[in-house]
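Here the complex is missing one protein chain, while the rest keep their positions.
Coming up: subunit A.
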Amino acid sequence: MASSTMSSRVSAPTAPGANRGWSRILGGRTAMLFLLLMLALILAALAELIFGAVNLSLGEIYRALMGEGDALSSAIVTEIRAPRLFLGMAVGLGLAMSGCSLQGVLRNPLADPGLIGVTGGAAVGAVATIVLGDAIITDLPMAVRPFLLPVAAFTGAAFVTTVVFGVSRRAGTTSIATLILAGVAINAIAGAFIGAMVYISDDRQLRDLTFWTMGSLGASNWTLVLISAGIVLAAVAGIARMGRALDLFQLGERAAYHAGLDVEATKRNVAILSAIAVGAATAAAGPIGFIGLVAPHMARLIVGPEHRLVLPASALIGTTLLLFSDLLVRTAVPPAEPPIGLATSLIGGPFFLWLLLARMRTRGGGVNGGGFNA
């Protein structure tokens, strides 16, 4: 049917097998893009350490990290900015990777961790602690108190995700449509619960819970960082290995199964791992919107549709976006600190729009081309 000479026109980079080895990834355009993404992350990380109410020089930061700095800059770097930096990276990583895996499995470009109720569940746990926790918090030892809220938020996230998946699982298969609708219903219930809590809260509680629901890295300390980063990294390590599974999901569940994928196990793993990652991120920093939705899209626009590239690119973009957002809120009106959720949307939104428009001009297609279900 086609002449044999045609085969010579198949250039290597278009064949997926050609890209499977790392040696091949680290060559050409893709490697350059990843280098740029890493550079952006490094710049964001440095900026997070340098700028703030007191600006530090690179030398001061180096000396502080080596334990040779003066007391003030050492305290700023090691006790305030470094933990904040690592918490920010963990949160961005967790949100971006779970958003990416959820969009892949749900075959839905609008999927983000909030959709399946993780964020709603975490918010219920956190808000309940803020409003009702005063009653029990005085009985707890001092050392445990700061962790009551993150633990409650994480428990809420895990509980709600379990309910959502339980509802949508019938006869051994998980219905994606039911999953999304169940997430909508559960989010509505969570919203009603939070509304009730708002109604019965006093002024201080109201202020606390309002700020919590807008997200912040302000509560970071090394203990919190180690716990949440540890949990996020464990979950993300699981997601990172699902590149091929997520690629196969783009064929639909039936064809993915025909190609050898254990479809149910993949769906279950993505649900569990993203609930853990987002649960830990939200417990530590409150619900931060937009990263989980936008980072994977930006990643696809930059490195193409293959998940073995989209996943690491999402991770880099998510962490970078989060750090720049934090930088923005910390430096906008010091020493006051607006919620980080405002900045993730303010930075992410326009950048995403610009990428979309640039892509449409050059390729004549949107995120997924003319036909999303082609």
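Keep this in mind: contacts are C-beta pairs under 8 Å (C-beta built on N, C-alpha and C of every residue); 3 or more make two chains touch, one makes a residue touch a chain; residues count from 1.
Rule of thumb we're sticking to: contacts and distances are computed from a predicted model.
Of the candidates "Quinol oxidase subunit 3", "ABC-type MDR transport system, ATPase component", "ATP-binding cassette domain-containing protein" or "HAD-IIIC family phosphatase", the chain left out of this view carries the UniProt protein name "ATP-binding cassette domain-containing protein". Annotation: of A:100, A:263 or A:281, A:263 touches the absent chain (contact as defined above). For the options A:72, A:110, A:188 or A:255, the residue in contact with the chain missing from this view is A:255. Seen across the whole complex, the unshown chain contacts subunit A at 1-2, 4, 6-7, 9-12, 14-21, 24, 107, 172-173, 244, 247-248, 250-252, 254-255, 257-263, 300, 304-306, 365, 367-374.
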